[in-house]
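Just one protein chain is left out here, and the rest sit where they should.
Chain naming follows the written order as A and B, and within any one chain the residues start at number 1.
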Amino acid sequence: MDYAVRQGRSAIRPPLMKRLADASAPYLYSAPALILIVTVMLVPLVLGVSYAFRDVQLLNPFSGGFIGLDHFRALARDEAFFRSLRNTLWWTGASVFLQFTFGLILALLLDKPFRGRALAQALVFLPWAVPSFLAGLNWAWLFNPVVGPLPHWLHALGLMSQPANILSDPGLAMWGPIVANIWWGIPFFAITLLAALQAIPRDLYEAASIDGAGAFQRFLSITLPFLAPTIAITILLRTVWISNFADLIIVMTGGGPADRTQIVASYIFTQAFKRLDFGYASAIALVLLALLLAYSLLIVILRQWLLSKD
Amino acid sequence: MRTRPALLNVAHRLAILAYIAFALFPLFWLLKVAVTPNDLLYTEGVRLWPSRASLEHFDFVLRHSAFPVFFRNSLIVSGSTAVVVTILSSLSGYALSRFRFRGKYWLVTLMLLTQMFPLVMLVAPIFKILSPLGLTNSLTGLVIVYTAFNVPFATFLMQSFFDGIPKDLEEAAMIDGATQFVAFRQIILPLTLPGIAATLGFVFTAAWSELLFSLMLISGNEQATFPVGLLSFVSKFSVDFGQMMAAGVLALIPACLFFLLIQRYLVQGLTAGAVKG
């Protein structure tokens, strides 16, 4: 206590101008980025929230009035919306699970040194660099029996009675974008997991072998525990990202046939882009935001709970 | 005793080959259809390579279609976005890496949040805001929007590059007689050049791929970027597969070039973005 008092008395403050210049430097460095983020992302976000309670239609000059919860009442009766919610779960779950599984296997394969590893790595990671719209088109063409080989091969294997386009089959259509998404997303998981794998100290493996652990035991007792945090964080974050990722669906099916591939994100885009009903689109967006917030909160709580257990 | 490891090795190489085949097959098919002349496309069925290859589709796309314009527009948008984002994010990344200041926590939180929430939410309001400003159907409008979307991720990426440069160097420069800004310009920036190149590459690739906002904000052919042009071409002339795929191959070229540029930094880029594709 004595110390603090003395310090306050004897402190001689530097001149105002210098203190001001020193204190403002970090703000000056980050101001341009911050201003841009606020004006182009935060302001529209707030505006978008307000649209949810207003009647905003681009083609109707008389729209714009406050209509309270009307959009949400309409939403509660909207079959297509509930279907898109279920589709989002299916789309996200299947994509994340398969991307992760194949990504992990690829990362384990690439962790082992072999000749030509650098080249193999570049080739298998290439799909990551393919623009998403092109990935979507590319797979749509592969599924198209006119130019694509896949229907013919599936037919030859006896999995299909005739070479047809699965993208126009309401029961199978969702598999199209999911397959494209897996192809496009494996590199993300493989790259992240490979980095984590290579960060595991090699002498741990050597110590375990000397202690008599076989390859599988080494995987269970060293590799998995070390990877676990990376796995958890990438899966959690990737889940959010993929549930919002509508590019492939919009390009490949446009949500069809009969809304069978419509996810919430693509439904929002369709409402805004095709129907130009900005109010309704924003109302759905608000619900999506609430769901994602709930999901994030769940993760935070889960993390707290796991931490408190230790 | 040596057969088991040998067998395992063979299985390992085969698995790698399977992955390579899966990764490259769609791109190979794109190229294959692009070089297949129209008369062979339907008659030869599922063949891995046409009996006669030609560049006629590329020739048509380059000389008689609007694709060169789309390509140019996309180059302008992606290039400008990459440059502007890199400048802004090297400033803000430097602030995050080197200063302790009040509000830093909030800045980081804000930037992380922008990476989490669905950007599709902003499609309608951004259209409404940009429209009266004359920034819809304009490349400038797209550059502004893309810049804002990419700045947070690029800031974290640049921060990680700055964090890799010892603070001692700046302090040595300041004792040698430099102000903090001179030290930033003469010592830190030159050392961050590889990081700057990587950031340029990441942002260019992201802007080159963006679909939803370009669809929403651009309507005419004049200002169309590649995805907009390609999709409208697909919906109008959905039978000219050769030409579409030739155009697709063109869209792939810059993406592949930048992929080579940023290959070494993939890990840093993906972890900086954490959620960025």
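Going forward, a contact is a pair of C-beta atoms (placed from the backbone, for glycine too) under 8 Å apart; a residue touches a chain by one contact, two chains touch by 3 or more.
One rule holds for everything that comes next: contacts and distances are computed from a predicted model.
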{"item": "Among \"Glycerol-3-phosphate ABC transporter ATP-binding protein\", \"Fe-S cluster assembly protein SufD\", \"Phosphoribosylformylglycinamidine synthase subunit PurL\" or \"Putative Nicotinate dehydrogenase small FeS subunit\", the UniProt name of the subunit that does not appear here", "value": "\"Glycerol-3-phosphate ABC transporter ATP-binding protein\""}
{"item": "Omitted-chain contact residue, chosen from B:6, B:48 or B:175", "value": "B:175"}
{"item": "Given B:15, B:40 or B:191, the one touching the chain that is not displayed", "value": "B:191"}
{"item": "Chain B residues that touch the omitted chain in the full complex", "value": "166, 168-169, 171-179, 182, 187, 190-191"}
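Quick note on the criterion: only the chains that are shown with their structure count from here on.
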{"item": "Distance between chain centroids, defined by C-alpha means - chain A, chain B (Å)", "value": "16"}
{"item": "Complex interface listing, chain A residues touching chain B", "value": "23, 25-27, 29-30, 32-34, 36-37, 39-45, 47-48, 51, 56, 58, 105-106, 109-110, 112, 114, 120, 122-135, 137-139, 141-142, 146-149, 152-153, 183, 186-188, 191-192, 194-195, 233, 237-238, 240-241, 244-247, 250-251, 265, 268-269, 272-273, 278, 281-282, 285-286, 288-289, 292, 296"}
{"item": "Of all residues in chain B, those that touch chain A in their complex", "value": "12-13, 15-16, 19-20, 22-24, 26-27, 29-30, 33, 41-42, 45-46, 88-89, 91-92, 94-96, 98-99, 101, 103-104, 107, 110-111, 114, 116-129, 144-145, 147-149, 151-152, 155, 180, 205, 208-209, 211-212, 215-216, 226-227, 230-231, 234, 241, 244-245, 248, 251-252, 255-256, 258-260, 263, 266-267, 270-271, 274-277"}
